[in-house]
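Down below is the structure, laid out as structure tokens.
Removed from the display is one protein chain of the complex; every other protein chain stays in position.
Right, chain A next:
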Amino acid sequence: MHEINRRQAMVAVGAFLALAACSTDGDSGGDSGGAKQSGDGFAANRDGAMADYGVGKTFKAAAPLTFSILYNNHPFYPIKNDWLFWSELTKRTNVTLEPNVVPLSDYENKRSLMIGAGDAPLIIPKTYPGQETPFVASGSVLPVSDYLDLMPNFKEKIAKWNLQADLDTLRQADGRFYLLPGLHEDYWTDYTLVVRSDILDKLGLEIPQTWDDVHNMLKAMKAEYPDSYPYSDRWGIPTPGGAMLNQVFGLGSGVRGGWGFTTGITWDTNAQKFAFTGAMDQYKQMLQFLHTLVEEKLLDPESFTQQDDQAIQKLASGKSFVISGNAQTLVNEYRPPLKKANPKAKLIKIPVPIGPQGPVKADANDSRLENGIMISKKARDSKNFVAMMQFIDWLWYSDEGQLFAKWGIEGTTYTKDASGKYQLAKDVDFVGLNPGAPKHLQKDFGFSNGVFAYGGSTELLQSTFSEEEIEWQKTMNARQALPPHPPSPLNDEEREQAALWQTPLKDHANQNTLEFILGKRSFDEWDAYVKELEAKNMTSYVNLVNSAYERYKKEHG
């Protein structure tokens, strides 16, 4: 039949992605913009720009401007054209954004398609670090690092928060980067174990701090409730141990499995080179620990295969007492059903258990960078280019812009008291701060929208946090930060080669991760497993990355 079903569509998009990485628009890519920029090559691009734009200044275009933007439409707060956000933005900056609406469910596919067809809007937000790489070779996105002089707020934050090393992780083989990332002042840890604190009280246990404490706690729970699996986890589909191996235990072990496995490469601080995550001793340690939990029937083996809802049901019905979670899931998904089933039950986030690495902190992706913005190459030729960069700098990177995007308008959506605490207006609800209020900050006003509001200072980030979450963050922030890994950008050819090696390696590592944890494979066979990885070109892959790292250090170091 003629209709295109979903799978075919995805295959097509995938195939396209590969193609997009190969095709180039010749010499027009490359250097035309950046190299000559020092002599101010912007004479033709200054329409509407501010001559005296700088930190602390509100951007206001000299003439009404319109910029197209790819818009990631979140189902929880679907886009409305009459949001106060749009009208107030235009009032303040003289800029009208023209959103090209894409459903969140398939945002990445549409983004690839539009960039590939040369039809992308000028501003392409919601791009996570690394996702920009496939578009670099085609020359369809702008090397934004060449134009930072147009963005005073961005530069100020990088300097003030000491983010240069984090930023370097984005650099491509040509030494430039193509993504304007969201910036965090401090590391923001969020995922950890959520534990039934009333059970802890009942058993006379302290809040566990280390892996061993967690082990002991689970044993005590098991002793009291022999029929239960005290720890039954979620986020097993489609990536087994998504949060568990990435952050909950990944952070303490120093390696990232689950969601954080991605390319399978980890920076080994001791050896000062990259290694394959799935073969590292630290990774083995983590699996051994989890295997002990499974063996002693403390960790539910279904944790890796069940749906999230099932795991939550076990927690709510008192069949389990421990689960992975973050601040949001704790409040929205765990507490309400548990409260209904058992009003006396209490749930808390415990500090991320300290593992062999000692007390460390890190973001989910090991740097303080968030998803950010790509800019279409064609924007460089626009007569409003400078104005657009200033506008982006103001809205996404200035204190004023970030406050506006997150909280809205003082007096209308929020108030600020003398001590500097933000308070939502009485008739406005957001993340359960004003339950039952008739209006919603995201749904009815368009603020705190994931497309525009992210990153920023710790103060701003925590302004919507509850007291208990701020306390939790304090505990975590007192820990030692791991330095970001150094850049090791591959060139086009290497990237293609690496992509061929990555998938089989990742599949094999993932599959064996589960077998080791569940005890289907004994740790005696670890060496054999590493050999199997060797047979799948692990060493060649790691060498490729390490040589890219050396090369980059020599050329741009």
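In this section, a contact is a pair of C-beta atoms (placed from the backbone, for glycine too) under 8 Å apart; a residue touches a chain by one contact, two chains touch by 3 or more; residues count from 1.
Heads up, the rule we're going with is that contacts and distances are computed from a predicted model.
Colleague: What name does the UniProt record list for the absent chain among "Cytochrome bc1 complex cytochrome c subunit", "Carbohydrate ABC transporter permease", "Formate dehydrogenase (Quinone-dependent) catalytic subunit" or "Phenylacetate-CoA oxygenase subunit PaaJ"?
Modeller: "Carbohydrate ABC transporter permease"
Colleague: Decide which residue listed in A:239, A:415, A:458 or A:546 touches the omitted chain of the complex.
Modeller: A:239
Colleague: Among A:116, A:181 or A:208, which residue is in contact with the omitted chain in the full complex?
Modeller: A:116
Colleague: Among the options A:53, A:67, A:85 or A:191, which residue touches the chain absent from this view?
Modeller: A:191
Colleague: Tell me which residue among A:327, A:392, A:476 or A:490 touches the hidden chain in the full complex.
Modeller: Touching the chain that is not displayed is residue A:327.
Colleague: Can you say which of A:62, A:341, A:470 or A:535 touches the chain missing from this structure?
Modeller: Among A:62, A:341, A:470 or A:535, only A:341 touches the chain that is not shown.
Colleague: What chain A residues would touch the chain not displayed?
Modeller: These residues touch the chain not displayed: 1-6, 9, 12-13, 16, 19, 73-76, 78-80, 99-106, 110, 113, 116-119, 128, 190-191, 235, 238-239, 242-243, 246, 259, 308-310, 312-313, 316-317, 326-328, 332-333, 336-337, 340-341, 364, 431, 448, 450, 453-454, 464.
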